[in-house]
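A single protein chain has been omitted; all remaining protein chains appear in their positions.
We call the chains A, B and C, going by the order they appear; numbering starts again at 1 in every chain.
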Amino acid sequence: MTMCLAQSNAWAGIDVTRHLFLFSPILALILTMLAIVACPIIVGRSAKTIGAVAVMGIIASFILALRVAGEVSEGGVSGLSTLPAAGLLLVDNLSIAFQIILLAFMGGVTYLWWMGSSDSEENAPEFFILLFGSAVGMALMVSTSNLLMIALAIETASLPSYAMVGFDKRDRRGAEAALKYLIFGAISAAIMLYGISLLYGMSGSLSVSVVAKHCIEALATGHDLVITMVGLMCLLAGIAFKVSAFPFHFWCPDAFEGAKVEVTTWLSVASKSAALILLARLVMVFCASISAPEAIGILSPLAWGIGIMAVMTCTLGNFAAYKQTSVKRLLAYSSIAHAGYMLMAVAVFVHPNSEHSQDGISALLTYIAIYMFMNLGAFGVVSMVVWDTGSDKLSSFTGLLRRAPLLAIPMVVCLMSLVGLPPFAGFIGKWWILVALGQLNNTLGWFLIIAAVFNTLISLYYYMRIVVHMTLRDDGQPALSFPLGGVALVNLCAIVLLAMFGLAQPMKTTSEQFTRNIFDTTTVAKTAVVDAATIQPIESVQR
Amino acid sequence: MNSHTYEILLALGVLSPFISFWLLVFVGPKLGKPLAGWVGVILGMGVPLAMASYVLLGWWFGEDAASRAMLGEQAFRYHWANLGTVPILVGIKLDSLTIAMYFMVTFIAFWIFFFSVGYMSGHSDEVDGKSKYHRFFAYLSLFAFSMLGLVLSSNLLFLFIFWELVGLCSYLLIGFYFHERVPQYAQMKAFITNRVGDFGFIIGLMLVYFQLGTLDLDDAARIFAEQYAAGTGIFASTFTMFGWSLATIMGVGLFCGAMGKSAQFPLHVWLPDAMAGPTPVSALIHAATMVAAGVYLVARVFRLMTPEALMFVAAIGCITLTLMALIAMVQTDIKKCLAYSTLSQLGYMIFGLGCGAWIAALFHLITHAFFKAMMFLGSGQVIEGCHHEQDMRKMGGLIKKMPVTAITFLVGVLAISGFGIPGTNIGLGGFFSKDEILAVAWVRTFDWNDYSRHEAEHGEHHAASVPAIDSDDDASDNLNGNHKQMLLASDPQHGDSHAAPQHGEAHTASESPRGLKPSAHGDNAHGRAGIFSHVPPMPKWMFYLALFTAYITPFYMMRCWWMTFMGKPRDQHVHDHAHESFMMYFPLIILAVGTCFASYFLFRDLISDASTAATIAPMVLATDGHLHTAAIAAAHHWLITGVGGSFVVGFVIAILIYGRGLGIASAIKNTVGIQQIHTILDHKYYIDELYHLVWVKGCLCIAHIARFFDTWVVDMTYNTLAKLTERLAAFMGLIIDTHGVDGIYNGIAETAIGMGEAVRRPQTGRIRNYVLFAAGGATVVIVLMLLYWGVGSPEQVAMLTP
Amino acid sequence: MWLALVVTGGIDPLNRIDIAMNTLTIIVFLPAMGALLCLIAPKPMIRSIAVLTSLVTFLFSLTLFSIYFGSDAGTSADVFGSTYGALHHVIRLPWITTDSINIEFFLGIDGLGFPLIILTTLVSFLSCWASWNMEKWKIGKGIRAYFILFLLLETGMLGVFVSLDFFLFYIFWELMLLPMYFLIGVWGGERREYAAIKFFLFTLAGSVLMLIALVAMFFYSGDAIAQAGGEVASAYQENVTLTHGTFDLIELATNETIQAYFSSPVTRFLSIKFAPLMFAFLFIGFAIKLPIVPFHTWLPDAHVQAPTPISMILAGVLLKMGGYGFLRLCYPIFPTGAEFWAFTLAVIGVVSIIYGALCAMAQSDFKKLVAYSSISHMGFVLLGIAVMTKAGFQGAMFQMIAHGISSPMCFFLVGVIYDRAHHREINRFGGLWMTMPKYGTMATIGFFASLGLPGMCGFIGEIWVLLGTFDAGSKYPWAYTLAIIAAFSVILTAGYILWLIRRVYLGKEKEEYAGFSDVSGREIMILAPMALLALVLGIFPMQTVFDFTNGTLDLVLAHVTNAISMIP
Partner (left out) sequence: MEHIGLTHYLIVSAVLFCCGIFTTATKRNAIGILIGVELMLNSTGINLVAFDRYMGPGRLDGQIVALFMIVLAAAETALAVGICINVYKNLSTVDVDSASQLRG
C-alpha cells in the first residue's frame, strides 16, 4: 500500500495536519471508542458513566464535523479525488453532510438507549463499542472511492452490527436474528470481495474512477464485457445487501425483529443510508467517467437495473408489510420500502457537466435527513410501548390515543410522514426525489415516478392500520407509563417533521450546498484517458 | 291608463296572496279560527279581486282595440337572468286573455275562499286536535299567488316555474288530510304524474330555447313565424320522430305539460284521486283554475304549434273527452262524478284548441270554470250537510233539505249540458262554448277543403271577404239564431282585422325597448295562405266522438243531480242530518249568477279580442269570427239542432232511468253484456292498475336492481380489489419471501444435490433459502443485464474516445 | 399568522408580515388560528371559541364582496378582465425557490373561487354550530380534538379554493384528508372505521394521480419554454419572463407557448398523447371527490357514518372541490383533453344522474338516500361542464352552490331527527309533521329545494344544465339524447323525494315519536339561513350567483372553445 501511495505522490505537498483535521470526526469516534474500552478499568462499567462518555464523544465529533463542514463548503478538499491511486480516503461535502446526519442520529439512538435500557444494561461498554464501531464503518463507507476501502468500511460497519443484533445473550430471537444476519452478511461480503477482485483484475486499479472507466470501455467496445459485468454486479450485490434492496433484503425483517429496538432504529436508518450514499457516489463516478454528457445513455442499463431494483424493493416492502402484526417487523418492511424510494434517487444518472447534476444526490441527502427523524420518532414510540407492555404487537397499540396521547399523536405524525402526506416532511422528501426523476424527463424517470406515487398509495394502508389501532379502536387497556424524556424526543421529532415541511426551502438550499461541486470532472476526464490507454486486455497479456 | 298602471295593479294582486301566505305561515296559529280564514279571504283574494275588477273595467271599457294592443306591446320587462347568452326577460303578458283569466281566477277563488271559511272550520280539525285551519289558507294563498303568476307570465320559463308551483300547491292541498292513507298516495300520484308531463314540457322548452333562441312567448312566436316563412331554423332540420318534424315535436312536447296539468288521457289518472283533498280545493284547483292551466298553456303556445301537433292535441282531447264521459256515467261518488265530468270538459277544450277553435275553447274554459266550481261547492255543501257522505246512492231527495244548493247545482247541470234554445241566443255557458267548438270541428272535418281553398284565394285580405260571407249568410237563412250570435261574436274580429294593419305599422315605426319587431300581419297572412294548403282535414271519428259525448254529458250530469236531490231519500240517517248554511250557499248563489253572466257577455269578446294578437301563427284558424261565420254558413241545420238539442235527449234518458230510484239502473247494469262494460268503466279501464304495475312497480324494481348493483357489484369490486391487494401482499410477504423461496429453491437444491430432505421441512425463515434466493436473484439480474447490455453503439464509442 | 409564515417559507418573515396580511391569507388561516386557540383554551370555552372563529371567518369572507361593489370594481370587465386570469386580493410570495423550481405561496380569487369561499365559510359556520350539542352524541368525548380538526379542515378547504399555485393547491387538497379521516373515524357511526379508511384510500388514490400530473405538467411546461428559447414572457403578469416550468395555474392555462406544447399531438407522456392523459389523471382525481359513478361508493358510507355536521361539510363543500377542480384545472389547462373526453364525461354525468336517483329511490336509510341524491345532483355538475356551453357552465356552477345550500340542510334535517330517534330507518318514521310542525315545514323546504322545485335553488342549476346540454347539440349530436335522458331524472327525483316525505313526515302521528320536542332555537337558527338562501337563490339567481360567477365562467369557456377551435 505504502508503495502505491508513494507511486502516486499523494502525500507530496499535502498538509498532513489539515488532513487529520478533515478526518477529525471519524478520529474522534475512534478515540471515544478507545475511551469506552478504557472506562471499565478506570471509572467502572456503570451504564450511566459509559453513556455519558459516549454522548460526550458524539457531541465532540458532531462539533468537529460541523467545523469541517464549514471548511469544506468553502472548498477545502473538494471533489472526488479521482486520481488513479489517490489515497484510500477522501473528504467532501457529501461525506461530511452524511457524517453530521449520522452523528445526530447516533445521538438520538443513544438518548433512546439512555431512556430505555440504561438501568437494566450491564454490558454498556460493549454495546457502545459496537455502536461506535459500526458508526466508524459507516462514516468510512461514505468517504472513499477505493474498492479496498469500500470493502473494509462495509465490513467495519457490518461486523459490529451482527454482534449488536444478537447483543442480548439470553434472547433466543436475538441469537437467531444475529445468526441470519451474520451468515447473509458474510456471504454477500464474500460475493462482493470476489467482484472486487475481478474488477481489480480487469481494470488493474482499485480506484473506482479507473474501474468505472474500464467498465465503460467494456460496455462500448465489448471487451471482457461478461467478466467485468459479473464483477460489477457482485460489487453491487454487496452494497445492495447493506441497502437491503431486493433480492438482498431477507435479513432485514428478521434481524430487525430479533434485535433490540434501539439497535433496530440504528440499523434501519444508519446502515442503509450509508450504503445508499456509497452507491450514489459510485454512480456519480460512473457518470463522471463519461467524457460527453450525450453518451450518458450508455449507462442506461445500469440505471434501469438500479431503477427496477428500486421499484421491486419498495413494492415488495410495502406489500410484505400488509399482514404484519409486529409493529417492529412492519416498520422493518417499511424501511425496506423507503430504501426503495431512496434507490430511485440513486437511479438518477446525470452527467456532472449537464444541468441539475446534483438533484438526485441532494434529494437523497434531504430524504435521509427527513427519514432519520421519521424513523427515530416511530421507533421511539414503539420502543416506549415495548418497554411498558413488553410486546410490539399491533394489539398493544390499541387505544393508544387514550392511553398515551403524547405518544399517539407524534406516532400519527411520523406514520403520515412516512406515507408522504402533506403537511409533513415526508412529502417534501418524496417531492424532491420526484423532481429529480422528472428532471431526467425520460421513460425511466416517469416510470419511477409512477411507481413511487402508487407505492405511496399502497403503503397508506398498513401505516393506517397502526393509526386505526391507536386512534379508532379501544379495548380498555390500562394507560401507558413512559419516560418523559422519551416523550420529549418523539414529540420533538414530530414537531421537526412539521417544521421541515414549512422550511422546505432552507433544507433544499442546505442540501444543495452540501452536494455542490463534489466532482472534479476535469481530472476524471484526463486520468481516465491515461488509464484507458495503459490497460491491456487479458488476452494480450497471457502468453 | 298606461300599461304600467295595469301591470302594477296586477302585480300587486299577485303579491298580496304571497304576503298573506307568509303571514299565515308565521302568525297563522295565533290568528286561529276563523280569523286566519278571513285574512286569507281579504288579503289572499279580496285584494286581487279588487285589482282584477278595476283593471278589467279600465281595460275593456277604457281602451279601444288598438291601444290595448299597444299597451300589450309596451308591457314592462325585467332582465331576470342570462341563460347562456340568451337574456331571460320576466314580465307581464298584457292582453285580454290574461285579464279575462285573471279576473275569472280571482273572482271564483274569492268565493271559494269565502266558502272555505265556513267549510274548513268543520274539516280541518281531524288531526289529533291540532288545527291545520291556518295552514289550509296559507296553501290557498300560495296557490293564488302561483296561479295568478302563471296567468301573467310573459316568459315560458316563468310560466314553467309557476306551473310547478301550482303543482306544489295542488300536492300540498290534496294531501291536506295527510294523516289518512288515501290522500298521501293521491298527492304523490298527482305530483309525479304532473312531473311526467313536465318531462315533455322541459323537452319542449329545450327545443324552444335551442331552435328559437328565446323563451319569451311573443319573440318565440315571431321567430317561429319568420322561420316558417323562410323555411329556416327549426323548419330547416330534417330530423323526424314517429313521422313528426322537429317543430311538431316541440309543440307536442309543450303539450305534454298541458296533458299533465289538464289531466289528458294517458296522464289523467291523478285527477279523480285528487278528490281526496278538501272540497273547496277540488272546486278551485281541480275544477276551475289549475287544471285549466294546461288549456291556457296550449292557448299561449298555440302560435308554436304546427298542424300535425294540433292534430295530436285534438286526438288526445277527443279520446279524453269520450273515455272520461263514459266513466262518469257509472260513478256513484258525487265528487268523482264531477271529477270525470271535469276531465271530459277539459277534453273538450283541448279538442277545441286542437281543431283550431281557439276562442271557443278558452271561452269554454271560462264558462266551465264558473259552473264547475259552483257544482263542486254544491257537492261540498251536500257532503258537509250529509255528514261527510259522498255516495250518491245514499242520498236522494235532498232538494227539500237544501233547496238553494239543489237549484244552483241544477243551474250548473244545465250549463254544462249546453242548455239553451236552439235558434235563439238564450242559453247557458255550455250552450255557446261547446256548440261553437263542435261547429269549428265540423268545418275542419267536412267543409275543410272548400274553406282552405277559399282562404288560399283570398290570402291576404280575408277581412274584405267577410262582409260578403255575412251578406250571403243573411241571404241564406236568417232563422239561424246561433248564426246571429256568431255574427255578433265576430264583430270585434272585423274591427280587428281592419285595425290590424295600422297598428302593425304603428309599431314597426316605434322602436320597442327590447328591439322586438312587432309581428306584422302581412307575412302571417301569407304564411297562413301557404299553410292551409297542407293542413289536413280532421278525421271524421273525432267529430263523431265529440258529438256523441255531447249527448252523454247531459245524461250523467242529470243522473248525478237527480240521484242526489230528487227522488226519495235512500238513507234516512243521512237525510235527517242534511242541512245547509248561509256561509256556504251564498257563494253558490254568486257563482250561479256568475254562470249566467259569464255565459255570453264580455268574456267571449275579451278572448276574441286577445285572439288576434295571440294566435298569429301558421295555424290561424279560429282566430277570426270569419271561420265561425263560414262554419255556420256552411253548417247544416241538423248540427245546430242536433248539438243544441242534445241536452234534451240526455236529460230524458237520465230521468227515465233514475226517476224511480236505482232499480232500473241496477237492472240495466246487471243485464248481460252491459255488465262487463260496466265493470270495465267502473275500474276506469284498469288504467290505474296498469300504471301501478308498469311504472311504480317497474321503477322500484329497477331502483332495487340499481341498489343491489351498487352494493354487490360496484362496492364489492372495490372491496374485492382491497382483498386482492391484501392477498397479493400476503403472497409477496409470506409466499415469495418464505414459502415460495422454499418451494423454488428446495427444488433447485434437490436437483442440485439429489437429496429431498430440504423439501421435507418446508419451514419458513430459513437462512439457506434466503441465501439461495439472493444468489439466484443476483444471477438472474446479472444474466438479464448481460442479455440487455450488448455493445455500445458506434457513436457512443466515438464520444468516448477523446 | 404563524402558520402563514411557516408556509411562506419562514425566510425573513418579519418584513413579509405586512405582505402576508392579505385578506385571503387571513380568511384562510383564521380557522387555523382558532384551532391553536382551542389547543390552549380551557375545556368549557372550546365550543364557543370554535363557533366564534368560524363565524368571524364567515363575516370576514363577506368583505370579499367589495370586489364587485367596491370603488375599484364597477363594470364586469374591471372585475373579470377581458381574458381568463383577472384576479383579486392576489398574494404571491416565493416559497420554495431553486434554480429550476419556483413554488409560490400564490393566493387569489376570481369568479370561480369567490362564491365557493363564501359557501365554505357559511357552511362551516353552520355545521360548526351544529356541533354544539356534541356531548350528547354517542361518542361525545374529545371536544378539543374535534373542534381543532374541524377548524383545520376549514383551513384546508378554504385553501383549496384560493390557491392558484398547483403545488399549494395540492398541499391544501391533501391537508383536508387527515382531519376528515379522523372526524369520520373517531366520531362516526358503527362502521366508521371502514368508512373512514375507504374515504381516505379513495381520495388518496385520486390525489396520487394528481401528483403525477403535477410533476408532469411542471416539467412539460419547462420543456415548452425551453423549446421556445428558454425565455417566454408571462401571459398575464407585467414584466415577468418564465425561464423554466411553472406551477402557476393561470400561467399554465393562458400562456400560448405552454398551451401549444401541451395540446400538440406530438407531445407524448410515455408515448401517450399528453393532454388527454393528463386530463384523465386530473379528472379521476376530481371525479372521486365529486363523486362520479363508478368512483362514488365511498360517499354513501362516509355520509352515513359521519356525524351530522361532518356530513354537512362533506356534502356542502368537499364535493364542490371536484367541480371546482374541473373548472380551474382540467378545462382551462387541457382544453384539447376536454374535447377528447367530452362524450365520455357527459355519458358518465348522465349515468350518475339517473343511477344516483335510482339508488336513492331504493334506500331505506334516511342519510343514505340523501347521499345518493347528492350523487345524482353532482352528476348535473359534470354534465353541465362536459358539454362546454355557456348555459352548461353557468348551470354547473349554480348547481354546485345550490347543492351546497340544500344538501347540508337535508343532512342537518336528518341529524335533527336522528338526535331524537337515534335511528334513520325511513320506514320506521311517520307523521313527524304533526309531531314537529316547524321541523316539518323546514323539511318540506329543504327537500323540495333538492327536488329542484322551481322558485328554489335546485331548479335553476338543473334547468340551466339541461338547456345548456341541449344547446350543445349543435357541436355534439349526442347531446340531444343525453339531455333528454337527463331530463327524465326530474320524474325519478320527484319520485324518491316525495316518497321519502310521505314515509317520514306524513301519515298518522306515531306514539313512539309523540314525545319529540320540535326543533330548538339553535336548530331553527341553523336551518333558517339555508332555507332562506334556498328560496332567494331560486328567485334571484342572477343577483345572488350569476353576477359573481358568469364573467369568469364565460372567459374560461371562451378560452376553452378557442383552444379547441385551434385543433386541426
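Basically, contacts are C-beta pairs under 8 Å (C-beta built on N, C-alpha and C of every residue); 3 or more make two chains touch, one makes a residue touch a chain.
Quick caveat, the model's predicted, so the values are computed rather than measured.
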item	value
Which displayed chains the hidden chain touches across the whole complex	A, B
Hidden-chain contact residue, picked from the options B:Leu681, B:Ile767 or B:Val781	B:Ile767
Among A:Phe62, A:Phe132 or A:Tyr162, the residue in touch with the chain that has been omitted	A:Tyr162
Candidate in contact with the missing chain, chosen from A:Ser118, A:Ser197, A:Asn441 or A:Asn491	A:Ser197
Hidden partner chain, touching residue among A:Ala35, A:Ile59, A:Ala104 or A:Leu148	A:Leu148
Touch residues of chain A, complete complex, unshown partner	1, 3-4, 85, 147-148, 151-152, 155, 159, 162-163, 166, 169-173, 175-180, 182-183, 186-187, 189-191, 193-194, 196-198, 200-201, 204-206, 253-254, 257-258, 323-324, 329, 536, 538, 541-543
Touch residues of chain B, complete complex, unshown partner	733-734, 737-738, 745, 749, 752-753, 758, 761, 763-768, 771-772, 775
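As a convention for this text, only the chains that are shown with their structure count from here on.
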item	value
A-B or A-C - the one linked by more C-beta pairs in contact	A-B
Chain centre separation in whole Å, for chain C relative to chain B (CA means)	37
Rounded Å distance between chain A and chain C, as computed from the means of their C-alpha atoms	44
Centroid distance [mean C-alpha coordinates] between chain B and chain A, Å	79
Shared-contact residues (touching 2 or more other chains) in chain C	201
Of all residues in chain A, the ones touching two or more other chains	461
Partner chain C, residues of chain B touching it in the complex	25, 79-85, 127-128, 130, 157, 160-165, 168, 171, 175, 178-179, 181, 184-185, 187-188, 191-192, 195-196, 198-199, 202-203, 205-207, 209-210, 699-700, 702-704, 706-707, 710, 714-715, 717-718, 722
Chain A - residues contacting chain B, complex	179-180, 183-184, 187-188, 191, 216-217, 219-222, 225-226, 229-230, 233-234, 237, 241, 246-248, 250-251, 254, 290-292, 294-295, 297-298, 301-302, 304-305, 309, 315-316, 318-324, 333, 458, 461, 525, 529
Chain C - residues contacting chain B, complex	198, 201, 293-294, 296-297, 355, 358-359, 361-363, 389-392, 394, 431, 433-434, 437, 441, 448, 453-455, 459-460, 463-464, 466-468, 470-471, 473, 483-484, 487-488, 490-492, 494-496, 498-499, 502, 506-509, 541-542, 546, 550
